[in-house]
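Yeah, one chain of the complex is gone here, protein chain that is, but the others are all in their spots.
Up next, chain A:
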């Protein structure tokens, strides 16, 4: 059970404070901030204890979301609850930021009141909550041209006509009637996170994919949605058949609301999505990627005669080239030395498939020796690949039944993020 829930900004401003059980005083908020800022870098901050009170917190959107408890509660429950709370706030307010929380404090109090009673979690389902929540969200971000620069966040490409409006994914699910005009939209995102380690000799040492299918639904009522996956989709090693064209994952789990009666034969997921965002399927694939890793690096590190460190990096993108990218001008890259992190930050705004980029960095290092060359590395890439899944998972179709009255729009988006893409030197 939860004693208190509070939200603090990164500077320690109180944004939301709700006491459910009256067990602990309000000074707990300041105590928490004192403790969390006093932590040294390496200390795990997730659970902290002050006298009898446990603080469990997560960081999302630059804010501290804290729950306190006196009983020895389940850490998984509290952490998942806080994660769910952030998701709810994001669903209702559109985005997670200090500003949106500040502007929608009344809504968040109302949410907390319905979600938790006397420290016990009552419900976190948007379907139930929408009957109770009366306050309307104040959108902290009115439409601005600046938003357009974010297009592409979920794989939408400005070059194409059928662009999923990226602002749509960050608007509140319960929108005021006039503004959005009751737009019936549903987004199905296939999001994969890669974590790859490539050894100094170019050998792939580890390649893991964690993927999920996420549904974000704006329809006030949606009866049933059928999501068809690749027919050759297989789970586990034993089912592999044919010539390896199959899309394979090691493990796969589904949201409990997903019905799987047609999954075994037709690879169809049936789900009645509730408003807001939910993950309907999660899957993992370890080590055995169907495609080569998307980026390869050819580094050469040496010392020049002037005692400077020379790093010559050649980065190649092994994705299939797209014809579109040819029209783009050469990418305006930038590089910066970050002395605090002891790192060189090389930013490449756009990297077409099949292209190769190179960079030469010269660094003045005091007391450079042969041994310090060993210290260079690793190279870590963080990227986002739109319209690409490394497992090859595709959504064949997306059907709503019965057909929704009025115009409805369905979007399927694919994106691969780098969870951790490390290349050793």
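The rule we apply is simple: contacts are C-beta pairs under 8 Å (C-beta built on N, C-alpha and C of every residue); 3 or more make two chains touch, one makes a residue touch a chain; residues count from 1.
Note that contacts and distances are computed from a predicted model.
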Looking at UniProt, which of "Beta-adaptin appendage C-terminal subdomain domain-containing protein", "FAD-dependent oxidoreductase domain-containing protein 1", "60S ribosomal protein L6" or "Centromere protein P" names the chain that isn't shown?
"Beta-adaptin appendage C-terminal subdomain domain-containing protein"
Touch with the missing chain holds, among A:5, A:24, A:58 or A:213, for A:58
Among A:122, A:358 or A:401, which residue is in touch with the absent chain?
A:122
For a quick check of understanding: of A:36, A:95, A:205 or A:310, which residue touches the chain that isn't displayed?
A:205
Considering the whole complex, which of A:97, A:230 or A:282 touches the chain not shown?
A:282
What does the interface between chain A and the hidden chain look like in terms of residue numbers?
1, 13-17, 19, 21-22, 29, 40-49, 54, 56-59, 69, 72-77, 79-83, 105-106, 109-110, 113, 117-118, 120-125, 131-132, 134-135, 193, 195, 197, 199, 205-206, 208, 210, 251, 253-256, 282, 284, 286-287, 341-343, 369, 371-372, 374-375, 377-378, 380, 382, 419-422, 424
